[in-house]
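With one protein chain withheld, the remaining protein chains of the complex are depicted in position.
All chains are identified by letter, namely A and B, in their written order; residue positions are counted from 1 within each chain.
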Amino acid sequence: MADIKVPSPDELSQIKHSPPLLKGWMSTPTVIKPGTYCYGAQPKNLEAVGFPNARPWNPLDADWKLPDNWKTIIIEGIRERISRFRSFHIFMDICVRCGACADKCHFFIGSGDPKNMPVLRAELLRSVYRREFTTAGKIFRKMVGARDLTEEVVKEWWSYFFQCTECRRCSVFCPYGIDTAEVTIIARELLNLLGLNIDWIAGPVANCFRKGNHLGIEPHAFKDMMDFFLDEIEGITGIRPEPTFNRKGAEILFITPSGDVFADPGTFTCMGYLMLFHQLGLDYTWSTYASEGGNFGFFTSHEMMKRLNSKMYAEAKRLGVKWILGGECGHMWRVVNQYMETMNGPVDFLEEPVSPITGTRFENASVTKMVHLVEFTADLIRNGKLKLDPSRNDHLTVTFHDSCNTARGMGFFEEPRYVLQSVCNNFFEMPEGTIREQTFCCGSGSGLNAGENMELRMRGGFPRANAVKYVQEKHGVNMLANICAIDRAALSTLMEYWAPEVGVTGLHELVANALIIDGEIERTTNLRGEPLGGETEEETEE
Amino acid sequence: MNFISGIILSFITVLVLVFIPFFGMQVANLQFVFGVIIPYAAIVLFLVGVVGRLLLWSFSAVPFRIPTTAGQQKSLPWIKPNKIENPSSAAGVFGRMLLEILLFRSLFRNSTMEFREGPRVTYEWEKWLWLSAILFHYSFAVVLIRHLRFFTQPVPAFVTMLESLDAFMQTGIGPLPGLMLPGMYLSGIILLAAAGYLFLRRVYIPTVRYISLPTDYFPLFLILAIATTGILMRYLLKVDVVGVKELALGLATFHPVVPQGIGVLFYMHLFSVCCLFAYFPFSKLVHLGGVFLSPTRIMANNNRFVRHVNPWNYPVKVHTYDEYEEEFREKMVEAGIPVEKE
Partner (left out) sequence: MMYDENKIIPMIIIFVALVTFPLWYNLGKAAPKPDPKIDTPVIQALQNKQCIEPKAAMKTTHMKILDEWRNDVVRGDYSRQMTTADGRVFEKSLQNGCMKCHSNKTKFCDQCHNYMEVKPFCWDCHIAPKETN
């Protein structure tokens, strides 16, 4: 991995956004270039979940060892999906190529590769749909934008549908709401039928299926890692929370992405959860079986998404909890909001969530029975149930990154901002057109946060980073808050590359820093072991 | 296929189509074919084609509720939801679709990205696409409705009212005597201009040029041809409109007649319109129907409090807790994590 050199920001920002004048895209072959693709799925990871056509293969090889009947598989696969997804069917038929989406994609802005324009990304598949499923396409071929399905086309699909992070920004601008994410999801399903996943997705899926989380953390290790956080928390606050695991009879099951348990700065967010729940005296439990909020199955196929997601309700039922509380995560919440209850419901064994602290009924979660932690915390703050000292975050000037999935797959804008502004004093928005429903992706979503495609990630994250850099220069922003585990991992690398000196934090890390816990010792550092915001000044004054 | 060959191909196709009736009339008297048979065939193809397309779409399931949310969700009572951009009820969806269909809400958001040295990227509101699209569609609608005066007797009041609004600019006086008579319709001119702009932007905006197919140029050229022949007929070359109305009314009342001496220009116009109608259901123009069915727009974001059912939901193979515990029981017990079977 390390041997793939990432070009410098200067080199990378030599981007041309004018496609070739005379050479059409259909006659432009796809080149799979190191740094911009993810390694192919290893057979063991596909076999682990019973996926077909598992085999070792290398995307750089000419021969991808496709099964003999690959063409039939794809065509029948498209046929089946046309009847299953009206979204896909309509999106194949009605695009007028107005180009409104063209410059809305972060991958196009960051790479200038015309096949990264959402409209063209969809045309890669649409051209085959026309050829196989429309009369005009069968007769007039290229004249109506139809082309034959060849191995080259499959390679092109693999390349470009794993250069889309399913962020839905294009869909906001499309006059018909055509959602490239939907097209990408279907295309990836088709590729999976041929065993053509990327390992960065297939691996986590296999892990999650068997071990309960993407990272493959086994139950005892999960508890160990949590113990480490408890030590840290105890060192800083003098308080040792006592979380429980797989405890039957708890009121609430808490599920968050395993990334929060695994790597900085997500770990600080995880400590934040533990501290908040301790202060509330919440009757809750973690689960090692359902120890993953995220769902890389969503980046594989609808079926795989359902298979992984099923654990949430299954575990809630087994443990006999009343409702589920979900941590900070992007695509997890797209799945919870738009898919979960339809896939794995109805959930008559849970109750409509009620905050045990404030008594607030979460009527907006009356069917899924799952509440977003940020909603939960916003409600606590609103009802004055938390003692907060935002000045502890005074060394930070914070901006907020709306995660694609919670923004455009949920509409989660005010809750995080309310919490953020309650726990820190210096908050500045990034420019309009780069936040809320028009927010830019971190460039690494939908399973593309691997190491080997770092150039691609830095390109895709460029628009986001550029907006951060703007507020960094204008307002001195030095912290990028977010509510997504992939963001916490991906944005850190991205900031280092494009906007050095800007840190990345989960929202509940800031909450925990500001939170005054009953009986805590006087804090001198934040969760990262850095001196507290107001503290340094006071010390010099004294 | 690049943009030049795409343009040439569609231009020639339209040119040939427009002149087919010209030669049809020269070589043989095919008035009945072009005046009656083809129009009936075209309208039948249009109706059957569009209805068929809607039915085809209706056979596809809507397994999940996947609106693209573009505003604050409905959550805690003290947070103001955006009922239109992130609808949580049928009324909200209705409002969203009203804005979408009547005002092209999403297109109105359009921005243009500018990439500069630095690197610095900025986004500016871009209104020309929205403006030309909305002018194009509305003027087309007005033109269509105006044409009802040929197909109805007596002409309904809404048609005459629209006509007088459309022709509020009284011309015929001034520098071009006799040119813009009878009264000039704005809609025709706007249609021509907007379609012209929509074509030009396909050529001069590099990204749009790159994605344009011959099937993008073709309908634009066809519509330009329709508008041009229409305008020529009305203002310059003149045809016998009374004859035209006799023919049109004949079609509408199923008493087809072919008055003599209408003028070949009319048949060129009519044939182009027939081509557009016949082409419509089999092309991207079906966005007319599709926009009403787009799952990312016509669904409420209420999945967390209103159940949505996937008609083809099927049981999947899952990894059960028992299987999980079976594998990790020892480690769990050792770590003090409760298990089902000791």
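Operating definition for what follows: a contact is a pair of C-beta atoms (placed from the backbone, for glycine too) under 8 Å apart; a residue touches a chain by one contact, two chains touch by 3 or more.
What you are looking at is a predicted structure, and each value in this text was computed from that prediction instead of being measured.
Enquirer: List the shown chains that the missing chain touches in the full complex.
Expert: Visible chains that the missing one touches: B.
Enquirer: For the chain that's not shown, point to the residue among B:I7, B:M184 or B:V239 touching it.
Expert: Result: among the candidates, B:V239 touches the missing chain.
Enquirer: Consider the whole complex, including the chain that is not shown, and state which of B:F46, B:Y138, B:Y197 or B:F305 touches that chain.
Expert: B:F46
Enquirer: Contacts of subunit B with the missing chain: which residues?
Expert: Here the touching residues of subunit B are 43, 46-47, 50-51, 54-55, 57-62, 148-149, 151-156, 159-160, 163-164, 170, 172-173, 177-178, 181-183, 238-242, 245-246, 248-250, 252-255, 261, 263, 289, 292-293, 311.
By our rule, only the chains that are shown with their structure count from here on.
Enquirer: Based only on mean CA positions, could you tell me how far subunit A sits from subunit B in angstrom?
Expert: 34
Enquirer: Under the stated contact criterion, what part of subunit A meets subunit B in this complex?
Expert: 13, 15, 17-27, 50, 82-91, 93-100, 102-104, 109, 114, 117, 119-120, 123, 134-136, 142-145, 168, 171-179, 182, 209-212, 218-220, 223-224, 245-248, 288-289, 302-303, 306-307, 310-311, 314-315, 318, 336-339, 341-343, 345-346, 360, 363-368, 370, 375, 378-379, 382, 407-415, 418, 431, 433-434, 437-438, 462-463, 466, 470
Enquirer: Within the complex, which stretch of subunit B touches subunit A?
Expert: For subunit B paired with subunit A, touching residues are 1-4, 9, 53, 56-57, 59-66, 68-76, 78-82, 85-86, 100, 104, 106-107, 109-113, 115, 118-121, 123, 129, 133, 205-216, 282-287, 290-291, 293-297, 301, 303-310, 312-313, 316-321, 324-325, 327-328, 331-332, 334-339.
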